[in-house]
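Here the structure is laid out as structure tokens; the discussion comes afterwards.
Heads up, one of the protein chains got dropped from this complex, but the rest are sitting where they should.
Per-chain numbering from 1; labels A, B, C, D and E assigned in written order.
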Amino acid sequence: MSKYLLYSMTYEEAEEYLSKHDMVILPIGSHEQHGPANPLGTDFLIADALAKEAAKRTGVAALPPIPFGVSFHHMHFPGTITIAERVLEEYVLEVLKSLAKWGVKKVLIINGHGGNLYPLMIASRRAREELGIKAYIYQWWTSSREKLAELFEPEERGHAAAAETSLNMYLNEQWVRKDRLKDERPKKHELENKIITFTYTKEKSRSGVFGKQLNATPEKGKTLFDTLIEDLVKIIEKI
Amino acid sequence: MSKYLLYSMTYEEAEEYLSKHDMVILPIGSHEQHGPANPLGTDFLIADALAKEAAKRTGVAALPPIPFGVSFHHMHFPGTITIAERVLEEYVLEVLKSLAKWGVKKVLIINGHGGNLYPLMIASRRAREELGIKAYIYQWWTSSREKLAELFEPEERGHAAAAETSLNMYLNEQWVRKDRLKDERPKKHELENKIITFTYTKEKSRSGVFGKQLNATPEKGKTLFDTLIEDLVKIIEKI
Amino acid sequence: MSKYLLYSMTYEEAEEYLSKHDMVILPIGSHEQHGPANPLGTDFLIADALAKEAAKRTGVAALPPIPFGVSFHHMHFPGTITIAERVLEEYVLEVLKSLAKWGVKKVLIINGHGGNLYPLMIASRRAREELGIKAYIYQWWTSSREKLAELFEPEERGHAAAAETSLNMYLNEQWVRKDRLKDERPKKHELENKIITFTYTKEKSRSGVFGKQLNATPEKGKTLFDTLIEDLVKIIEKI
Amino acid sequence: MSKYLLYSMTYEEAEEYLSKHDMVILPIGSHEQHGPANPLGTDFLIADALAKEAAKRTGVAALPPIPFGVSFHHMHFPGTITIAERVLEEYVLEVLKSLAKWGVKKVLIINGHGGNLYPLMIASRRAREELGIKAYIYQWWTSSREKLAELFEPEERGHAAAAETSLNMYLNEQWVRKDRLKDERPKKHELENKIITFTYTKEKSRSGVFGKQLNATPEKGKTLFDTLIEDLVKIIEKI
Amino acid sequence: MSKYLLYSMTYEEAEEYLSKHDMVILPIGSHEQHGPANPLGTDFLIADALAKEAAKRTGVAALPPIPFGVSFHHMHFPGTITIAERVLEEYVLEVLKSLAKWGVKKVLIINGHGGNLYPLMIASRRAREELGIKAYIYQWWTSSREKLAELFEPEERGHAAAAETSLNMYLNEQWVRKDRLKDERPKKHELENKIITFTYTKEKSRSGVFGKQLNATPEKGKTLFDTLIEDLVKIIEKI
Partner (left out) sequence: MSKYLLYSMTYEEAEEYLSKHDMVILPIGSHEQHGPANPLGTDFLIADALAKEAAKRTGVAALPPIPFGVSFHHMHFPGTITIAERVLEEYVLEVLKSLAKWGVKKVLIINGHGGNLYPLMIASRRAREELGIKAYIYQWWTSSREKLAELFEPEERGHAAAAETSLNMYLNEQWVRKDRLKDERPKKHELENKIITFTYTKEKSRSGVFGKQLNATPEKGKTLFDTLIEDLVKIIEKI
């Protein structure tokens, strides 16, 4: 069978798939500001693109993306949509619960948005304890940190900065406003590394961009995407 | 601005959109069995296709689809994923809450799956009372009943039957298993119209198809889709 | 044993009943406006009267009525009391849970108020999945639609209209204000059959009556009640 | 107006009542074992009888009774129904919330069952803090303790003992099984007055009766009922 | 092993303890006003002191105190902290759940604050039903009532009165403001023994003291503490 998206399969095809595999891929993102140049859907679009391509290469089926995530910190930028942590945790857990019923033992969550990490980690804990399955969280900016560091400067790796924007230029070029690219050095709290606290994006960045964005190109996006996929394929094989 | 998907807009473009419109479209579906011929994603794929096309025609922006819904009754068919009513209600309400913050007053929910109706209606009630906004629910099989009745026989309008399958053939032809089309007359409980009760699909249909599916064609799908869109555009204009 | 109300039995009598029957009847209503002529308790009073009479005739024991239901749409009319959907769902489910412990397999819920349907349906789903029992919902205006249609015109069948008022005149004559009977044609939203949305009663009817009420008589009430009971007895026997 | 039950009033009558009064009476009971002689509904039946009579005498309107309460400790006796504390608290609070909307400032809860006290007290706290209204809880066995002590011995005042049974004989004579009256001295835990802990009724009483029941008579029931009503009327006037 | 505090043990020592004992002690208090002379922590400090000493004497291990409890009624006095009943219930139940996993069958909760009783009783019920363990609640002012009555007058036994203040003087002398001792007769509601309702402390006592406090001495505190411990040790042995 050549289908690699679970939602493209009939239930009979899914049955066959599930009899041979105990793993699926679940992309999740957010609908939030990514600076004046990037579309609001950046995070779920990238997560979905990674999930689809990884599924195609490995034969591990991908689910459709969960589009809305935890974005309270961006709620001063129009169009941002945020889900309470608890609600996202429950929504994801419901999906995991159904998958567990079908014999899935491992779910690779491709998380396109850092703000989702807390509820996803709680869901991962509950999946292990309540469902007896493992949920692994992949985030391209941490999971593939070394590769990323070879391609982009530190200040190009922040939220909506050159790395992310390049991915967008490669994947969704028609939606990127290249005329609105912008560099902005985020304000640093002097206790930034000393204490952890919730802060609003607007307190750190006027434009919503964290770092340098002007160097973004579709070519870098392609290189990065290919690198990420390579990494992801290896990870999937190891899991 | 030619963008009609909210997630394709930057936050500045969204700001502009939201200053001119007080309405958005939210598609929602399910990931569940649709017989041996249709893909699991049928409901959210159709809802999303309707949302995108209606958005394109009317200029009322569409959101990305919420892919997983309430599908407990189908949980004997592999690959089906179900969300508890309460969790779906909360997830949708979180989206509506963010939209309300941005000045949206009307949300047209394009619901691709009947099983979602209860939590959506509760969300609609809460949206009115807690957020002061209106959530309208459009379901193609009820909202466009008359048009549908002109094109398909009663037994062609059930779950996964010819009408829905034709839409799939038109929208996602590559995923439809035409070799697996099937007619099945669902078992009728003798109290069917007298009492309301939760029943499992497998108690009524062995294949998961409710009615006649063999007559489905992409052409009928196109005709139906065009008709639905026409209807939908009128509804949006009236709202 | 001649007792047919579970609450009139001692626990020893209940034990005997439960050893012979696996079914009980649970009436549920609301405390809400029914126009200027009908009492606030209309829905639970009718549900309770139906439950008691059906119990008497069939020997299937009835529980006491749950008096308050989901009535948000009527909250502009004094004295109306509303319960959040989720709370009603939980309250009903607790009752079902206890019944399941006593070996009850089937609960016939006589629902006197349409607004309760969503939470009752969710409770019915959960009863099946979490408790392994079946909850059937009977609503006189839908379950006995054909019989009703023989006795009353369409516009006499709405909320607080002639059919319901006649039942009240027969069952609770002393509480009906015959001097305040009223006909009111409810406002129709032009998208009424196209979209589903939460609306307040006052947006459709100034008096709270939906349709013709003036033709109500106790005699019609008696005929209707007898018809409903006949229907209900048959349904109970079939279940 | 001579109506004294809120549910017997039309909304216009309720409006008039609410413009003149800021208080209502809410009876609440349980559906649980009361020994081999008393009906399961004892607690809500007594609460409702007290509420109705007090309403009649004072003109303060009574609501219909909430029939199911917290009865986990009796769940070894068939027919008992129990509601989780939290669910009862929420159900009652929803009623109070609606009443607060109608300008009610004081709710006299006539609680027929001690097991409901914890959630009712929490509801009373929340009513004050969240709704700004006062909920007073009346329990005949504590609120009218002195009067009760004049009429019954200590061992006649326990659960299902002579006092309660006498009330039943007076109020619901046809449902009392006089042939099954029984005295049973409940087992005392030696730490009974030292520590508080949840215990099951069956651990203390085989029959479910706590104390002497044989002396119960309808006459004593009438005397007690009249005394309670006298007390209740005074309390209502003072509130 | 001479350790008697569970938190002072290593997990290996705990394992040994748990292989020999099926009981632990859990102190819980509050952080609330106790008049102008007593520290805010009075309740958890006394509960913890009792727990530690009882543990030392009996070898039944004590847990660390849960410091914050249900104190809504005192929220007009600065520094008071209150926890919603439901949250405290859940927090305690989580502790009991873990203990149940380790084979603990009996938990003696030393409750230093009456306001915690409702959620603790619900937790005790749930512990029995959901975890199969017993939670016993000890409160020094009720559990040792007789002993207390020998040492203090009725008006010296109220909240923050001489008995409690004496305990503080003995246990935490450095924190008691002897210059601020105060007698205050609490206002009595004329329905005080007739009805139960939530009331704020400030409605009854201006200073927050209920009764006579001036007679408090450290010596009386020592005598009371020794008496309580004696009682507590006996209770633990009986359990």
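Observations on the model:
We adopt the following convention: contacts are C-beta pairs under 8 Å (C-beta built on N, C-alpha and C of every residue); 3 or more make two chains touch, one makes a residue touch a chain.
Remember, it's a predicted structure, so these values are computed and weren't measured experimentally.
Although it is not drawn, the missing chain touches A, E when the whole complex is taken into account. Here one chain is not drawn; of A:S143, A:S166 or A:S207, the residue touching it is A:S143.
Check A:L117, A:L151 or A:L214 against the missing chain and you find that the one touching it is A:L117.
Residues 3, 5-15, 17-18, 31, 33-41, 44-45, 63-68, 75, 77-84, 87-88, 90-91, 94-95, 98-99, 101-102, 172, 174-175, 177, 180, 208 of chain E touch the missing chain (whole complex, contact as defined above).
In the full complex, chain A touches the hidden chain at residues 72-73, 85-86, 108, 117-118, 121-122, 124-125, 127-129, 134-139, 142-145, 190-191, 193-198, 200, 231, 235, 238-239.
In the analysis below, only the chains that are shown with their structure count from here on.
The geometric centre of chain A is 26 Å away from that of chain B, both derived from CA atoms.
Chain A and chain E have centres, each the mean of its CA atoms, that are 49 Å apart. Residues of chain D found to touch two or more other chains are absent. If each chain is drawn as a node and touching chains are joined, the picture is a simple open line. Working note: touching chain pairs come out as A-B, B-C, C-D, D-E.
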